[in-house]
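The block underneath contains the structure these notes are about, expressed in C-alpha coordinates.
With one protein chain withheld, the remaining protein chains of the complex are depicted in position.
A and B are the chain letters, set down in written order, and residue numbers restart from 1 in every chain.
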Amino acid sequence: MTGAPPGRPKSSAWRHVVLRLVFVLALPVVLVTVWWVASDGSEDVYWPPLRTIVSAFPDVWTGERWRGDVLPSVLRLAAGYGLAAVAGVALGLLVGSHRRVRAVCEPVLEFLRAVPPPVLVPVIMLFAGIGDTMKIVVIASGCVWPVLLNTVEGVRALDPVAAETARSYGVTGVARLKDVVLPSAGPQIFAGLRQALSIGIILMVISEMFAASNGLGFTIVQFQRGFAIPGMWTGILLLGLLGFALSVLFRLVERRVLGWYHGLRAATRR
Amino acid sequence: MRGVNAALGAAGLAAFLALGEAVPRLGLVEEDHFPPTSRIADALGTELADGAFWAALGDTLTGWALGLAIAVGAGIVVGVVISVVPYLREATASTIEFLRPIPSVALIPLAVLLYGTGLRSVLLLVVYASFWQVLIQVLYGVQDVDPVAEETARSYGLGPWARIRHVLWPTALPYVMTGVRLAAAVALILAVTAELVIGVPGLGARIAVAQTSQAVPEMYALIVVAGLLGLLINVGARSVERRALAWHQSVRGEVAA
(Lines give C-alpha, C1' and ligand atoms only; values in the text may rest on other atoms or scores of the structure.)
Protein backbone atom coordinates (compact mmCIF):
# COMPACT_ATOMS: atom_id res chain seq x y z
CA MET A 1 0.00 0.00 0.00
CA THR A 2 2.65 2.47 1.01
CA GLY A 3 5.67 3.32 -1.07
CA ALA A 4 5.53 4.05 -4.75
CA PRO A 5 5.79 1.29 -7.30
CA PRO A 6 8.77 1.85 -9.59
CA GLY A 7 8.18 4.25 -12.40
CA ARG A 8 5.49 6.17 -10.62
CA PRO A 9 6.23 9.89 -10.24
CA LYS A 10 7.38 10.84 -6.79
CA SER A 11 4.69 13.45 -6.22
CA SER A 12 2.01 10.77 -6.61
CA ALA A 13 3.66 8.61 -3.95
CA TRP A 14 3.72 11.55 -1.63
CA ARG A 15 0.09 12.23 -2.28
CA HIS A 16 -0.64 8.63 -1.43
CA VAL A 17 1.13 8.85 1.93
CA VAL A 18 -0.49 12.15 2.78
CA LEU A 19 -3.90 10.82 1.86
CA ARG A 20 -3.44 7.83 4.15
CA LEU A 21 -2.31 10.05 6.96
CA VAL A 22 -5.38 12.21 6.50
CA PHE A 23 -7.60 9.14 6.64
CA VAL A 24 -5.97 7.90 9.82
CA LEU A 25 -5.95 11.22 11.64
CA ALA A 26 -8.94 13.18 10.35
CA LEU A 27 -11.74 11.59 12.32
CA PRO A 28 -9.92 11.31 15.65
CA VAL A 29 -8.89 14.98 15.36
CA VAL A 30 -12.45 16.01 14.53
CA LEU A 31 -13.86 14.01 17.45
CA VAL A 32 -11.39 15.33 19.98
CA THR A 33 -11.94 18.88 18.73
CA VAL A 34 -15.70 18.50 18.99
CA TRP A 35 -15.34 17.17 22.54
CA TRP A 36 -12.95 19.98 23.42
CA VAL A 37 -15.13 22.75 22.00
CA ALA A 38 -18.46 21.34 23.17
CA SER A 39 -17.27 20.75 26.72
CA ASP A 40 -15.33 24.00 27.00
CA GLY A 41 -16.93 26.12 29.68
CA SER A 42 -19.19 23.25 30.69
CA GLU A 43 -20.78 23.80 34.09
CA ASP A 44 -22.10 20.25 34.31
CA VAL A 45 -20.24 18.53 37.16
CA TYR A 46 -20.31 15.16 35.43
CA TRP A 47 -19.01 16.44 32.10
CA PRO A 48 -16.08 18.68 32.93
CA PRO A 49 -14.33 20.47 30.07
CA LEU A 50 -11.82 18.26 28.26
CA ARG A 51 -9.30 21.01 28.97
CA THR A 52 -9.74 20.40 32.72
CA ILE A 53 -9.40 16.63 32.33
CA VAL A 54 -6.25 16.87 30.26
CA SER A 55 -4.63 19.37 32.59
CA ALA A 56 -5.58 17.21 35.59
CA PHE A 57 -3.98 14.13 34.05
CA PRO A 58 -0.33 14.76 34.98
CA ASP A 59 -1.36 15.90 38.48
CA VAL A 60 -3.40 12.77 39.11
CA TRP A 61 -1.15 10.18 37.50
CA THR A 62 2.07 11.04 39.23
CA GLY A 63 5.01 8.70 39.49
CA GLU A 64 3.71 7.45 42.78
CA ARG A 65 0.31 6.53 41.34
CA TRP A 66 1.98 4.72 38.45
CA ARG A 67 4.03 2.72 40.93
CA GLY A 68 1.30 2.27 43.50
CA ASP A 69 -1.79 1.68 41.36
CA VAL A 70 -1.12 1.14 37.67
CA LEU A 71 1.81 -1.21 38.07
CA PRO A 72 0.11 -3.55 40.61
CA SER A 73 -2.98 -3.75 38.39
CA VAL A 74 -0.94 -4.60 35.32
CA LEU A 75 1.18 -7.13 37.20
CA ARG A 76 -1.88 -8.88 38.58
CA LEU A 77 -3.38 -8.98 35.11
CA ALA A 78 -0.14 -10.37 33.69
CA ALA A 79 0.11 -13.03 36.38
CA GLY A 80 -3.51 -14.15 36.10
CA TYR A 81 -3.55 -14.04 32.33
CA GLY A 82 -0.24 -15.86 32.04
CA LEU A 83 -1.41 -18.55 34.43
CA ALA A 84 -4.64 -18.98 32.48
CA ALA A 85 -2.80 -19.14 29.16
CA VAL A 86 -0.38 -21.83 30.33
CA ALA A 87 -3.02 -23.87 32.14
CA GLY A 88 -5.57 -23.46 29.34
CA VAL A 89 -3.20 -24.57 26.59
CA ALA A 90 -1.77 -27.45 28.63
CA LEU A 91 -5.17 -28.79 29.68
CA GLY A 92 -6.55 -28.13 26.21
CA LEU A 93 -3.81 -30.26 24.66
CA LEU A 94 -4.55 -33.03 27.13
CA VAL A 95 -8.32 -32.96 26.70
CA GLY A 96 -8.18 -32.38 22.96
CA SER A 97 -5.79 -35.23 22.25
CA HIS A 98 -7.99 -37.92 23.76
CA ARG A 99 -11.37 -38.46 22.24
CA ARG A 100 -12.87 -40.05 25.32
CA VAL A 101 -11.51 -37.52 27.77
CA ARG A 102 -12.98 -34.83 25.57
CA ALA A 103 -16.40 -36.49 25.47
CA VAL A 104 -16.38 -36.77 29.27
CA CYS A 105 -15.25 -33.21 29.91
CA GLU A 106 -17.08 -31.27 27.23
CA PRO A 107 -20.46 -30.62 28.93
CA VAL A 108 -18.82 -29.58 32.20
CA LEU A 109 -16.39 -27.28 30.39
CA GLU A 110 -19.17 -25.74 28.33
CA PHE A 111 -21.04 -24.97 31.53
CA LEU A 112 -18.01 -23.51 33.27
CA ARG A 113 -17.27 -21.34 30.29
CA ALA A 114 -20.84 -20.06 30.23
CA VAL A 115 -20.70 -18.81 33.83
CA PRO A 116 -20.26 -15.04 33.52
CA PRO A 117 -16.73 -14.59 34.96
CA PRO A 118 -17.53 -11.59 37.22
CA VAL A 119 -19.64 -13.79 39.52
CA LEU A 120 -16.43 -15.62 40.35
CA VAL A 121 -15.27 -12.62 42.36
CA PRO A 122 -17.48 -13.23 45.42
CA VAL A 123 -16.76 -16.98 45.34
CA ILE A 124 -13.02 -16.59 45.17
CA MET A 125 -13.12 -13.94 47.89
CA LEU A 126 -14.44 -16.68 50.18
CA PHE A 127 -11.33 -18.75 49.60
CA ALA A 128 -8.61 -16.28 48.90
CA GLY A 129 -9.58 -13.23 50.92
CA ILE A 130 -9.12 -9.85 49.33
CA GLY A 131 -5.40 -9.73 48.61
CA ASP A 132 -3.37 -10.05 45.42
CA THR A 133 -3.92 -13.80 45.37
CA MET A 134 -7.66 -13.34 45.10
CA LYS A 135 -7.31 -11.00 42.15
CA ILE A 136 -4.84 -13.19 40.33
CA VAL A 137 -6.99 -16.27 40.88
CA VAL A 138 -10.09 -14.37 39.73
CA ILE A 139 -8.38 -13.25 36.55
CA ALA A 140 -6.91 -16.69 35.89
CA SER A 141 -10.14 -18.58 36.52
CA GLY A 142 -12.09 -16.24 34.24
CA CYS A 143 -9.55 -16.30 31.41
CA VAL A 144 -8.81 -20.00 31.37
CA TRP A 145 -12.05 -21.24 29.75
CA PRO A 146 -11.89 -19.54 26.37
CA VAL A 147 -8.23 -20.57 26.07
CA LEU A 148 -8.96 -24.13 27.14
CA LEU A 149 -11.98 -24.68 24.92
CA ASN A 150 -10.36 -23.06 21.90
CA THR A 151 -7.27 -25.20 22.36
CA VAL A 152 -9.44 -28.33 22.53
CA GLU A 153 -11.18 -27.23 19.34
CA GLY A 154 -7.87 -26.49 17.64
CA VAL A 155 -6.33 -29.80 18.62
CA ARG A 156 -9.38 -31.67 17.44
CA ALA A 157 -9.24 -29.90 14.09
CA LEU A 158 -5.73 -31.22 13.36
CA ASP A 159 -5.67 -32.13 9.69
CA PRO A 160 -5.77 -35.93 9.30
CA VAL A 161 -3.15 -35.80 6.54
CA ALA A 162 -0.83 -33.78 8.79
CA ALA A 163 -1.41 -36.30 11.57
CA GLU A 164 -0.60 -39.23 9.29
CA THR A 165 2.45 -37.49 7.92
CA ALA A 166 3.76 -37.03 11.44
CA ARG A 167 3.04 -40.66 12.26
CA SER A 168 4.62 -42.09 9.14
CA TYR A 169 7.82 -40.13 9.74
CA GLY A 170 7.99 -41.22 13.34
CA VAL A 171 7.26 -37.74 14.71
CA THR A 172 5.67 -38.69 18.01
CA GLY A 173 5.55 -37.67 21.65
CA VAL A 174 6.85 -34.25 22.63
CA ALA A 175 8.00 -33.38 19.10
CA ARG A 176 4.52 -34.12 17.78
CA LEU A 177 2.97 -31.79 20.35
CA LYS A 178 5.52 -29.05 19.88
CA ASP A 179 6.02 -29.11 16.11
CA VAL A 180 2.69 -30.37 14.81
CA VAL A 181 -0.27 -30.16 17.19
CA LEU A 182 0.50 -26.87 18.90
CA PRO A 183 1.30 -24.80 15.79
CA SER A 184 -1.65 -26.25 13.91
CA ALA A 185 -3.95 -25.26 16.77
CA GLY A 186 -2.23 -21.87 17.00
CA PRO A 187 -4.86 -19.77 15.21
CA GLN A 188 -7.61 -21.20 17.40
CA ILE A 189 -5.53 -20.77 20.55
CA PHE A 190 -4.92 -17.13 19.74
CA ALA A 191 -8.63 -16.59 19.16
CA GLY A 192 -9.15 -17.89 22.68
CA LEU A 193 -6.34 -15.76 24.09
CA ARG A 194 -7.90 -12.72 22.45
CA GLN A 195 -11.26 -13.35 24.15
CA ALA A 196 -9.45 -14.05 27.40
CA LEU A 197 -7.65 -10.71 27.25
CA SER A 198 -10.91 -8.75 27.21
CA ILE A 199 -12.23 -10.85 30.08
CA GLY A 200 -8.97 -10.40 31.99
CA ILE A 201 -9.16 -6.62 31.80
CA ILE A 202 -12.78 -6.66 32.99
CA LEU A 203 -11.85 -8.89 35.92
CA MET A 204 -8.79 -6.83 36.79
CA VAL A 205 -10.95 -3.73 37.11
CA ILE A 206 -13.92 -5.18 38.94
CA SER A 207 -11.91 -7.30 41.36
CA GLU A 208 -10.32 -4.01 42.42
CA MET A 209 -13.65 -2.25 42.58
CA PHE A 210 -14.91 -4.96 44.91
CA ALA A 211 -12.19 -5.06 47.47
CA ALA A 212 -8.76 -3.52 47.21
CA SER A 213 -6.51 -0.88 48.63
CA ASN A 214 -4.80 -0.02 45.39
CA GLY A 215 -5.06 -0.49 41.66
CA LEU A 216 -6.67 1.25 38.72
CA GLY A 217 -10.20 0.06 39.40
CA PHE A 218 -9.91 0.98 43.06
CA THR A 219 -8.59 4.47 42.32
CA ILE A 220 -11.26 5.26 39.75
CA VAL A 221 -14.02 4.24 42.14
CA GLN A 222 -12.41 6.31 44.89
CA PHE A 223 -12.51 9.36 42.63
CA GLN A 224 -16.13 8.69 41.76
CA ARG A 225 -17.16 8.25 45.40
CA GLY A 226 -15.25 11.40 46.35
CA PHE A 227 -16.84 13.29 43.49
CA ALA A 228 -13.39 14.06 42.10
CA ILE A 229 -14.92 14.06 38.65
CA PRO A 230 -11.95 15.23 36.54
CA GLY A 231 -9.81 12.65 38.35
CA MET A 232 -12.36 9.95 37.53
CA TRP A 233 -12.31 11.01 33.91
CA THR A 234 -8.54 10.76 33.76
CA GLY A 235 -8.88 7.25 35.16
CA ILE A 236 -11.39 6.31 32.48
CA LEU A 237 -9.05 7.70 29.82
CA LEU A 238 -6.10 5.83 31.27
CA LEU A 239 -8.05 2.58 31.37
CA GLY A 240 -9.03 3.14 27.76
CA LEU A 241 -5.42 3.75 26.80
CA LEU A 242 -4.35 0.63 28.68
CA GLY A 243 -6.94 -1.44 26.83
CA PHE A 244 -5.76 -0.02 23.53
CA ALA A 245 -2.08 -0.58 24.36
CA LEU A 246 -2.67 -4.20 25.38
CA SER A 247 -4.61 -4.87 22.20
CA VAL A 248 -1.79 -3.41 20.11
CA LEU A 249 0.72 -5.54 22.01
CA PHE A 250 -1.44 -8.61 21.53
CA ARG A 251 -1.66 -7.97 17.82
CA LEU A 252 2.10 -7.57 17.53
CA VAL A 253 2.68 -10.90 19.26
CA GLU A 254 -0.01 -12.59 17.24
CA ARG A 255 1.36 -11.26 13.93
CA ARG A 256 4.75 -12.61 14.88
CA VAL A 257 3.69 -16.03 16.08
CA LEU A 258 1.03 -16.59 13.44
CA GLY A 259 2.85 -14.93 10.56
CA TRP A 260 2.68 -18.22 8.66
CA TYR A 261 -1.08 -18.36 9.11
CA HIS A 262 -1.77 -14.91 7.73
CA GLY A 263 0.53 -15.64 4.81
CA LEU A 264 -1.22 -18.94 4.14
CA ARG A 265 -4.63 -17.28 4.21
CA ALA A 266 -3.50 -14.53 1.89
CA ALA A 267 -1.99 -17.15 -0.45
CA THR A 268 -5.14 -19.29 -0.61
CA ARG A 269 -7.40 -16.30 -1.14
CA ARG A 270 -5.53 -15.36 -4.27
CA MET B 1 -21.01 -42.67 18.24
CA ARG B 2 -23.22 -39.78 19.27
CA GLY B 3 -24.96 -41.94 21.80
CA VAL B 4 -21.64 -42.99 23.29
CA ASN B 5 -20.46 -39.38 23.47
CA ALA B 6 -23.66 -38.25 25.13
CA ALA B 7 -23.34 -41.03 27.69
CA LEU B 8 -19.71 -40.11 28.38
CA GLY B 9 -20.70 -36.46 28.71
CA ALA B 10 -23.47 -37.34 31.15
CA ALA B 11 -21.00 -39.45 33.11
CA GLY B 12 -18.61 -36.52 33.23
CA LEU B 13 -21.34 -34.24 34.50
CA ALA B 14 -22.38 -36.78 37.12
CA ALA B 15 -18.77 -37.15 38.23
CA PHE B 16 -18.47 -33.36 38.48
CA LEU B 17 -21.56 -33.16 40.68
CA ALA B 18 -20.43 -36.11 42.80
CA LEU B 19 -17.04 -34.47 43.26
CA GLY B 20 -18.83 -31.32 44.37
CA GLU B 21 -20.61 -33.39 46.98
CA ALA B 22 -17.64 -35.42 48.14
CA VAL B 23 -14.92 -32.80 48.40
CA PRO B 24 -16.58 -30.67 51.12
CA ARG B 25 -18.04 -33.73 52.88
CA LEU B 26 -14.60 -35.24 53.22
CA GLY B 27 -13.40 -31.99 54.67
CA LEU B 28 -10.96 -31.27 51.84
CA VAL B 29 -12.37 -27.76 51.69
CA GLU B 30 -14.41 -25.94 54.28
CA GLU B 31 -18.12 -26.44 53.90
CA ASP B 32 -18.68 -22.78 54.69
CA HIS B 33 -16.75 -21.84 51.57
CA PHE B 34 -17.82 -24.63 49.30
CA PRO B 35 -21.09 -26.29 50.24
CA PRO B 36 -21.75 -29.79 48.89
CA THR B 37 -23.83 -30.20 45.74
CA SER B 38 -26.90 -31.31 47.66
CA ARG B 39 -26.99 -28.15 49.75
CA ILE B 40 -26.58 -26.00 46.65
CA ALA B 41 -29.43 -27.94 45.04
CA ASP B 42 -31.52 -27.31 48.16
CA ALA B 43 -30.80 -23.61 47.99
CA LEU B 44 -31.63 -23.63 44.30
CA GLY B 45 -35.01 -25.19 45.10
CA THR B 46 -35.71 -22.45 47.64
CA GLU B 47 -34.71 -19.80 45.12
CA LEU B 48 -36.97 -21.25 42.44
CA ALA B 49 -39.91 -21.01 44.82
CA ASP B 50 -39.15 -17.37 45.57
CA GLY B 51 -40.90 -14.70 43.51
CA ALA B 52 -38.04 -12.26 44.07
CA PHE B 53 -35.68 -14.65 42.30
CA TRP B 54 -37.85 -14.70 39.21
CA ALA B 55 -38.09 -10.91 39.29
CA ALA B 56 -34.29 -10.73 39.42
CA LEU B 57 -33.97 -13.19 36.55
CA GLY B 58 -36.46 -11.10 34.58
CA ASP B 59 -34.48 -7.93 35.28
CA THR B 60 -31.25 -9.52 34.10
CA LEU B 61 -32.88 -10.84 30.94
CA THR B 62 -34.50 -7.47 30.23
CA GLY B 63 -31.18 -5.63 30.50
CA TRP B 64 -29.47 -8.28 28.43
CA ALA B 65 -32.07 -8.44 25.66
CA LEU B 66 -32.62 -4.70 25.40
CA GLY B 67 -28.90 -3.95 25.39
CA LEU B 68 -28.22 -6.67 22.85
CA ALA B 69 -31.03 -5.48 20.59
CA ILE B 70 -29.76 -1.90 20.64
CA ALA B 71 -26.17 -3.02 20.02
CA VAL B 72 -27.15 -5.33 17.16
CA GLY B 73 -29.37 -2.70 15.52
CA ALA B 74 -26.79 0.03 15.85
CA GLY B 75 -23.94 -2.28 14.82
CA ILE B 76 -25.70 -3.34 11.63
CA VAL B 77 -26.79 0.16 10.63
CA VAL B 78 -23.42 1.76 11.37
CA GLY B 79 -21.55 -1.12 9.74
CA VAL B 80 -23.55 -0.97 6.53
CA VAL B 81 -23.33 2.82 6.33
CA ILE B 82 -19.58 2.77 6.89
CA SER B 83 -19.13 0.11 4.21
CA VAL B 84 -21.42 1.64 1.64
CA VAL B 85 -20.49 5.33 1.78
CA PRO B 86 -17.25 5.86 -0.17
CA TYR B 87 -14.13 6.55 1.92
CA LEU B 88 -16.00 6.26 5.20
CA ARG B 89 -14.41 2.92 5.97
CA GLU B 90 -10.88 4.23 5.55
CA ALA B 91 -11.74 7.35 7.51
CA THR B 92 -13.21 5.49 10.49
CA ALA B 93 -10.73 2.59 10.69
CA SER B 94 -8.31 4.22 13.11
CA THR B 95 -11.09 5.48 15.38
CA ILE B 96 -12.70 2.04 15.54
CA GLU B 97 -9.36 0.41 16.26
CA PHE B 98 -8.88 2.81 19.14
CA LEU B 99 -12.35 2.68 20.66
CA ARG B 100 -12.95 -1.05 20.35
CA PRO B 101 -10.43 -2.29 22.91
CA ILE B 102 -11.48 0.23 25.56
CA PRO B 103 -12.86 -1.95 28.34
CA SER B 104 -16.49 -1.10 28.94
CA VAL B 105 -15.99 -1.56 32.70
CA ALA B 106 -14.07 1.73 32.51
CA LEU B 107 -17.50 3.31 32.10
CA ILE B 108 -18.78 1.92 35.42
CA PRO B 109 -18.08 5.07 37.47
CA LEU B 110 -19.69 7.22 34.80
CA ALA B 111 -22.74 4.95 34.73
CA VAL B 112 -23.02 5.19 38.53
CA LEU B 113 -22.92 8.98 38.43
CA LEU B 114 -25.27 9.39 35.51
CA TYR B 115 -27.82 6.64 36.02
CA GLY B 116 -27.26 5.20 39.50
CA THR B 117 -28.78 1.76 39.87
CA GLY B 118 -31.19 2.24 36.98
CA LEU B 119 -31.56 0.01 33.96
CA ARG B 120 -29.72 2.56 31.86
CA SER B 121 -26.48 1.76 33.72
CA VAL B 122 -26.74 -1.82 32.47
CA LEU B 123 -27.60 -0.66 28.99
CA LEU B 124 -24.61 1.68 28.81
CA LEU B 125 -22.16 -1.13 29.61
CA VAL B 126 -23.91 -3.82 27.61
CA VAL B 127 -24.35 -1.71 24.49
CA TYR B 128 -20.80 -0.39 24.54
CA ALA B 129 -19.32 -3.87 24.86
CA SER B 130 -21.57 -5.69 22.36
CA PHE B 131 -21.73 -2.99 19.73
CA TRP B 132 -18.14 -3.54 18.58
CA GLN B 133 -18.59 -7.30 18.22
CA VAL B 134 -21.44 -6.76 15.78
CA LEU B 135 -19.87 -3.84 13.96
CA ILE B 136 -16.61 -5.65 13.28
CA GLN B 137 -18.38 -8.72 11.94
CA VAL B 138 -20.57 -6.58 9.68
CA LEU B 139 -17.47 -4.90 8.29
CA TYR B 140 -15.83 -8.30 7.65
CA GLY B 141 -19.01 -9.56 6.05
CA VAL B 142 -19.36 -6.65 3.67
CA GLN B 143 -15.71 -6.97 2.75
CA ASP B 144 -16.44 -10.54 1.74
CA VAL B 145 -18.96 -9.50 -0.94
CA ASP B 146 -17.92 -11.04 -4.23
CA PRO B 147 -16.91 -8.20 -6.56
CA VAL B 148 -18.29 -10.18 -9.49
CA ALA B 149 -21.71 -10.39 -7.83
CA GLU B 150 -21.55 -6.69 -7.06
CA GLU B 151 -20.63 -5.84 -10.64
CA THR B 152 -23.30 -8.13 -12.01
CA ALA B 153 -25.87 -6.33 -9.88
CA ARG B 154 -24.57 -3.00 -11.06
CA SER B 155 -24.62 -4.02 -14.71
CA TYR B 156 -28.27 -5.01 -14.41
CA GLY B 157 -28.99 -1.54 -13.14
CA LEU B 158 -29.79 -2.39 -9.53
CA GLY B 159 -29.85 0.74 -7.39
CA PRO B 160 -27.90 1.13 -4.16
CA TRP B 161 -30.80 0.02 -1.99
CA ALA B 162 -31.50 -3.07 -4.11
CA ARG B 163 -27.79 -3.92 -4.06
CA ILE B 164 -27.73 -3.74 -0.28
CA ARG B 165 -30.78 -5.97 -0.07
CA HIS B 166 -29.90 -8.59 -2.64
CA VAL B 167 -26.11 -8.73 -2.72
CA LEU B 168 -24.59 -7.18 0.36
CA TRP B 169 -27.00 -8.35 3.02
CA PRO B 170 -27.14 -12.06 2.07
CA THR B 171 -23.34 -12.21 1.98
CA ALA B 172 -22.93 -10.41 5.26
CA LEU B 173 -25.69 -12.26 7.11
CA PRO B 174 -23.61 -15.22 8.33
CA TYR B 175 -21.00 -12.81 9.66
CA VAL B 176 -23.69 -10.75 11.34
CA MET B 177 -24.95 -13.91 13.02
CA THR B 178 -21.46 -14.69 14.29
CA GLY B 179 -21.33 -11.14 15.62
CA VAL B 180 -24.69 -11.57 17.34
CA ARG B 181 -23.55 -14.80 18.97
CA LEU B 182 -20.37 -13.20 20.32
CA ALA B 183 -22.31 -10.11 21.39
CA ALA B 184 -24.92 -12.21 23.21
CA ALA B 185 -22.27 -13.79 25.43
CA VAL B 186 -20.52 -10.48 26.08
CA ALA B 187 -23.84 -8.78 26.85
CA LEU B 188 -24.61 -11.30 29.59
CA ILE B 189 -21.19 -10.81 31.16
CA LEU B 190 -21.63 -7.04 31.25
CA ALA B 191 -25.25 -7.19 32.44
CA VAL B 192 -24.22 -9.37 35.40
CA THR B 193 -21.18 -7.17 36.04
CA ALA B 194 -23.31 -4.03 36.21
CA GLU B 195 -25.67 -5.70 38.66
CA LEU B 196 -22.88 -7.10 40.76
CA VAL B 197 -20.72 -4.00 40.97
CA ILE B 198 -23.21 -1.14 40.68
CA GLY B 199 -26.15 -2.88 42.32
CA VAL B 200 -28.68 -2.62 39.51
CA PRO B 201 -31.48 -5.08 40.37
CA GLY B 202 -30.97 -8.52 38.82
CA LEU B 203 -29.17 -11.83 39.32
CA GLY B 204 -25.84 -10.12 39.91
CA ALA B 205 -27.23 -7.89 42.64
CA ARG B 206 -28.85 -10.93 44.25
CA ILE B 207 -25.48 -12.68 44.24
CA ALA B 208 -23.89 -9.63 45.87
CA VAL B 209 -26.59 -9.62 48.57
CA ALA B 210 -26.13 -13.35 49.18
CA GLN B 211 -22.41 -12.79 49.53
CA THR B 212 -22.65 -9.93 52.02
CA SER B 213 -25.24 -11.83 54.09
CA GLN B 214 -23.01 -14.94 54.11
CA ALA B 215 -25.72 -17.02 52.42
CA VAL B 216 -23.11 -19.16 50.69
CA PRO B 217 -25.30 -21.98 49.29
CA GLU B 218 -27.71 -19.40 47.87
CA MET B 219 -24.80 -17.61 46.26
CA TYR B 220 -23.64 -20.82 44.57
CA ALA B 221 -27.19 -21.61 43.49
CA LEU B 222 -27.46 -18.20 41.83
CA ILE B 223 -24.11 -18.69 40.13
CA VAL B 224 -25.35 -22.01 38.76
CA VAL B 225 -28.40 -20.19 37.41
CA ALA B 226 -26.16 -17.57 35.79
CA GLY B 227 -24.10 -20.37 34.23
CA LEU B 228 -27.18 -22.15 32.92
CA LEU B 229 -28.43 -18.87 31.49
CA GLY B 230 -25.09 -18.38 29.76
CA LEU B 231 -25.21 -21.94 28.44
CA LEU B 232 -28.72 -21.45 27.12
CA ILE B 233 -27.70 -18.24 25.39
CA ASN B 234 -24.61 -19.86 23.84
CA VAL B 235 -26.48 -22.90 22.60
CA GLY B 236 -29.38 -20.84 21.29
CA ALA B 237 -27.15 -18.35 19.54
CA ARG B 238 -25.09 -21.13 18.01
CA SER B 239 -28.11 -22.92 16.58
CA VAL B 240 -29.46 -19.67 15.13
CA GLU B 241 -26.06 -18.99 13.62
CA ARG B 242 -25.86 -22.47 12.16
CA ARG B 243 -29.19 -21.98 10.46
CA ALA B 244 -28.01 -18.70 8.96
CA LEU B 245 -24.79 -20.36 7.87
CA ALA B 246 -26.44 -23.34 6.25
CA TRP B 247 -26.12 -21.99 2.71
CA HIS B 248 -22.69 -20.53 3.32
CA GLN B 249 -20.54 -23.35 4.65
CA SER B 250 -17.30 -21.62 3.93
CA VAL B 251 -14.21 -22.31 5.97
CA ARG B 252 -14.52 -19.27 8.08
CA GLY B 253 -13.39 -20.16 11.54
CA GLU B 254 -13.68 -17.69 14.34
CA VAL B 255 -10.03 -16.80 14.52
CA ALA B 256 -7.93 -13.99 15.80
CA ALA B 257 -8.37 -11.24 13.27
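Just so we're on the same page, contacts are C-beta pairs under 8 Å (C-beta built on N, C-alpha and C of every residue); 3 or more make two chains touch, one makes a residue touch a chain.
We adopt the following convention: contacts and distances are computed from a predicted model.
This complex has a chain not shown, and the name its UniProt record holds, of "Gluconate 2-dehydrogenase subunit 3 family protein", "Lactate utilization protein C", "Roadblock/LC7 domain-containing protein" or "NitT/TauT family transport system ATP-binding protein", is "NitT/TauT family transport system ATP-binding protein". In the full assembly, the chain not pictured is in contact with A, by the touch criterion defined above.
Only one residue in the set A:Gly41, A:Pro58 or A:Gly170 touches the chain that does not appear here, and it is A:Gly170. Considering the full assembly, A:Leu264 is the residue among A:Leu31, A:Ala90, A:Ala157 or A:Leu264 that touches the omitted chain. Chain A residues in contact with the hidden partner, per the touch definition given at the top, are 159, 161-162, 164-165, 167-172, 175, 179-180, 183-184, 186, 260-261, 263-264, 267-268.
Going forward, only the chains that are shown with their structure count from here on.
Look at where the CA atoms of chain A average out and do the same for chain B: the two points lie 17 Å apart. Across the interface of their complex, chain B is touched by residues 23-28, 31, 46, 100, 103-108, 110-119, 121-123, 125-127, 187-188, 190-191, 193-194, 198-199, 201-202, 205-206, 209-210, 217, 220-221, 223-224, 229, 232, 235-236, 239-240, 243-244, 246-247, 254, 258 of chain A.
Here chain B touches chain A in the complex through residues 4-5, 8-13, 15-16, 29, 32-34, 87, 90-95, 98, 100-110, 112-114, 185-186, 188-189, 192-193, 196-197, 204, 207-208, 210-211, 216, 219-220, 222-223, 226-231, 233-234, 253-256, going by the rule given at the top.
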